[in-house]
Each structure stands twice: as C-alpha cells, then as structure tokens.
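Below is one structure, written out as structure tokens; the observations come after it.
Here the complex is missing one protein chain, while the rest keep their positions.
And now, chain A:
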Amino acid sequence: MTRHIVGRIGFYTLIALLMAFFTVPLLWLAAAPFTSDPTYEVSLPDFTFTNFQAILEHPYALGSLYNSLLLAVGTAVLVVLLAALAAYALSRVRMPGRDALLYALLLLSSIITGTAAMVPLFQLAVELNLIDSQLGLILILTGGLLPAAIFMLKDFMDSTPKSYEESARVFGASPLQIVGHVVVPLVRPGLATIGVWAIANVWGNFLMPYLLLSDIEKQPGAVIMFTLYTEGGQANLPLLSTFGLLYSVPVVLMYLFVSKKYGFRFHGGIKR
C-alpha cells in the first residue's frame, strides 16, 4: 500500500517536472513581451506595450511576417493541389511498382530539403535564375514536402470507399467532376491536415530561406528573428520575445480554426 502511494507520488512528480520543463518557455513567451526589461527568467510582467512599439518600428519585422505568410500559404496551396491529384491517381489506378515509387519518393524527400542538398539546390536555383526569388523558394519547399504529403493523402484516399466514385461514374461524371464533386469533399479533412502541416513546416523553416534569399526585404520571420541582436552581439530579449509571440500566434490560431472547421469526417451513405 505504502509502496503504491510512493509510486504514485514519484510518478506525478516526474510528470510535474516534465510539464514544468515545457511550460516555463511558454510562460516566458507570454510574459516577457509585456515586461519592460525582460531577462531569461519568468517574472510577472508590468504590462507595458513599449516592446510592441519597438517591433512595429523595426524596419523588417512586420514585413517578414507577411513574407512568412506568403511563403507558407503559397507552398501549402501547391502542395495540397499537387499531392491531392497525385495521391488520387496513385490510390485508384493500379500500376506496377507503385509502392516502390512511393517509398523511393519518401526517401528522397528527406534529402531534398535537408542539409545534404544545400549546395546542389543553391546551384540549381542560380542556374534557373530562381535565386533571391520567393517563387523559387516556394517551388523548392513544395518539392520537399510533396512526397510525404502524397504518402499521407494516399493513405487517406485508400480508406474512402470506391463506390462513391463509381456511382458518380455511372451517372456520367468525368474524372475531373468526380474529383471535384465527390473526392475532394470526402477527403477535405485530409486536405486540411496536409495544408496545416505544410504551413507549419514552411513557417518554421529557417535554412532554405536563409540560403536562397539574400534580400532582407524578402526574408520570412524565421530568418528575421535571427537578426534581432543588440549592437553588442547580445540577444535583444525585448524584441525577440515580442517578435516570438507575434510569430507563434498565427500558427496556433490556424490549428484551432482548422480543427474546429475540418476536424470531422462525413459519415453515412454507405451501409457497412
């Protein structure tokens, strides 16, 4: 009995420590922006807005958030569109070597946006005149995310019954109509998931924009954050914390919104 209680206490202490480990940075992120002179410690804020004022006056901060948004949404749209079409075809058309192809793609994808491909990607971008271009960056990021997206979406499509589509087909719907009228609405939660995943991925990506964009006006938030240092080379904590907060809020909001709107699947119409 005592052993049991001691075990429980130990268990919850461990949980509490783990929780603290993860909550402290979050608390800091919530408190520091509203503190006049934040340190690395979590302290009660004095609710000043001077830090926000400073961020607004920073020449690149807001613009970089806009750039982040542009890159993230642009990539997500491309990824969802292309992955949906590819996954649908791969899920519905029987062809030899399909699974091998999928796994090869998946394997290669981790290389494409990884550090190993930095130099060749840079070379490629230079050759194609896509250096310092947001479009070029979007294309490369899309390429990196596509294989995994196709893989996940194909799984999702495999699990939706074929008879919906066959039914539409017998009524004379063209393949594009079938995709538009039937498949997309049915897999919408899957598409939303992929979209969110792509946005979050691009939002947090530092390496690729840092590598491929040289114009600071085009840089996304992840790169700008890296520049928020004082002249002395110290981290500018007021600016960093405030920018960090602004930088993370959109992603959190997006998760909440999407899970509310698409966090369900349609049921019915098929008797099991």
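By our rule, a residue touches a chain if its C-beta (ideal position, glycine included) is under 8 Å from a C-beta of that chain, and two chains touch if they have at least 3 such contacts; residues count from 1.
The criterion applied here is as follows: contacts and distances are computed from a predicted model.
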The complex's invisible chain, by UniProt name, from "Fe-S cluster assembly protein SufD", "Xanthine dehydrogenase family protein subunit M", "N-methylglutamate synthase subunit C" or "Multiple sugar transport system ATP-binding protein": "Multiple sugar transport system ATP-binding protein"
Residue of A:A168, A:V202 or A:L237 in touch with the missing chain, whole complex considered: A:A168
For chain A, the residues touching the chain missing from this view: 94, 161, 163-164, 166-174, 177, 181-182, 185-186, 266-272
